[in-house]
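The structure that follows is given in the form of structure tokens.
What you see is the complex with one protein chain gone and the rest in place.
So, chain A:
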Amino acid sequence: MKLAYWMYAGPAHIGTLRISSSFRNVHAIMHAPLGDDYFNVMRSMLERERNFTPVTTSVVDRNVLARGSQEKVIDNILRKDTEERPDLIVLTPTCTSSILQEDLQNFVERAKESAQCDVLLADVNHYRVNELQAADRTLEQIVRFYLDRAQRQGTLPSQRTEQPSVNILGMTTLGFHNRHDTTELQRLMADLGITVNAVIPAGASVEELQHLPRAWFNLVPYREVGLLTAQYLQDTFDQPMVAIAPMGITATADCIRQIQQVLNQQGAAVDFEPFIDRQTRFASEAAWFSHSIDCQNLTGKRAVVFGDNTHAAAFTKILSREMGIHVVLAGTYCKHDADWFEAEVAGYCDRVLISDDHNAIADAIAELEPAAIFGTQMERHVGKRLNIPCGVIAAPVHIQNFPVGYRPFVGYEGANQIVDLVYNSFTLGMEDHLLEIFGGHDTKEVLTKTVSAGSDLDWKPDGLTELNRIPGFVRGKVKRNTEKYAREQGLTAITAEVLYAAKEALGA
């Protein structure tokens, strides 16, 4: 048993569901007790999703527990097959139901006999892998399933596309700014004259998967999800991969250069250097910002970075080599891929921390007292407590990571957004000087005193107790309204009863 207060990555089934419900026309059946299906809530609320989440829970209750789940699971698969006409149904247990050790694979085989659609059991160990690993694994499983079949049926494409083309792998629902990143990557590929052969799984249908081998290469922007698939495609179809996250000006250039190399190895003759140079010096604001007078103020400021591998490594490098910020600590919660992280950030930070214990990071931040933090929602809260600003750069996702406006993290526009995020996180330039001179600009204390100035009315202890229970931001208003009401009623003493009578009388 582990005492846990916070999780940086969710349980395995969340990863599986993120993949299945990213695809178009794929339905997932969760074999789980009531309440384990909160994925539907997360997707519907965070993504502001217009469609019903294609996940149905085959509820495990006391009766099912006594009788076994077989009949119910198969019934539900067949029912969804009829109701939704999906191309594929993915069956997944949760941590809870996986310990029932029911033969779900057998249920799938039985359901396949009557179902029109394909049926797969997501093959992950719910106690050994987390959300990210499970997502990576499930994507590979689905891709492999359809490509194996295409191979057997002889429907695999025999050659690559005529013009250079790419598969973008690992873009998922509930991913950190994935939707905007997808758009930005598609724009970047268009700028480079590369056709996007497929984006998977977000918005793709499983029918499209058999065309994956047509692309000249696979792009894996986030190593957490998609790497296994790219590895499989490389091994099976000799399809090269580019796994550099194009995050920040330098990394974007590195990514484009590797793409160039991969294309030219296959007979293209592309030269992206003029594009990179034009983007870097004139089109993008980010590189210019780094050379502008504003960025001088950031020089040598101390920062802590923490997140998933992709974002934490990318930010460590951006802060260090593109803004001159001193990264005192870089950390990741992706313990399963720690070696990569350490190698990646070596030379860009003082210290590396690999941990999924939020207290370890919080303690390190408290000890280091950086000028800013770039972390997850948890580090944002830690920062609030310590009065250190924090820019959120990585999952776990929060409603704030689904902005309505365009906020990619990758490519040249992503670099611009990152500059804004970093710049706005620090107390800046002149503001910094003024704060020192005037000793802060927070006048809240003074205001509160004005509001709570003594009055002629007698607040009784029970009235005061109730008043103090009212949230601070409306307490002043409630107090004034109550006193107004008391005067109107000719009362001199204010008890809890008077307070609630006033609340009712004023209809608020």
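Following the convention adopted for this analysis, contacts are C-beta pairs under 8 Å (C-beta built on N, C-alpha and C of every residue); 3 or more make two chains touch, one makes a residue touch a chain; residues count from 1.
One rule holds in what follows: contacts and distances are computed from a predicted model.
Colleague: Unshown chain, UniProt name, "Carbon-monoxide dehydrogenase small subunit", "Phosphate transport system permease protein", "Light-independent protochlorophyllide reductase subunit N" or "Anti-sigma F factor"?
Modeller: "Light-independent protochlorophyllide reductase subunit N"
Colleague: Of the listed residues A:Met1, A:Ala269, A:Ile293 or A:Val404, which contacts the missing chain in the full complex?
Modeller: A:Met1
Colleague: Any idea which of A:Ile14, A:Val124, A:Leu188 or A:Leu233 touches the chain not displayed?
Modeller: A:Ile14
Colleague: Quick one: say which of A:Val41, A:Ala190 or A:Ala343 touches the chain that got left out.
Modeller: A:Val41
Colleague: Tell me which residue among A:Thr16, A:Ser69 or A:Thr94 touches the hidden chain in the full complex.
Modeller: Missing-chain contact among the listed residues: A:Thr94.
Colleague: Based on the whole complex, identify which of A:Val59, A:Leu104 or A:Met241 touches the chain you can't see.
Modeller: A:Val59
Colleague: Which parts of chain A are in contact with the chain that was left out?
Modeller: Within chain A, the residues that touch the unshown chain are 1-7, 10-14, 33-38, 40-42, 44-45, 48-54, 56-62, 65, 76, 83-84, 94-96, 99-100, 126-128, 130, 377, 381, 385, 396, 462, 466, 469-470, 496-497, 500, 503-505, 507.
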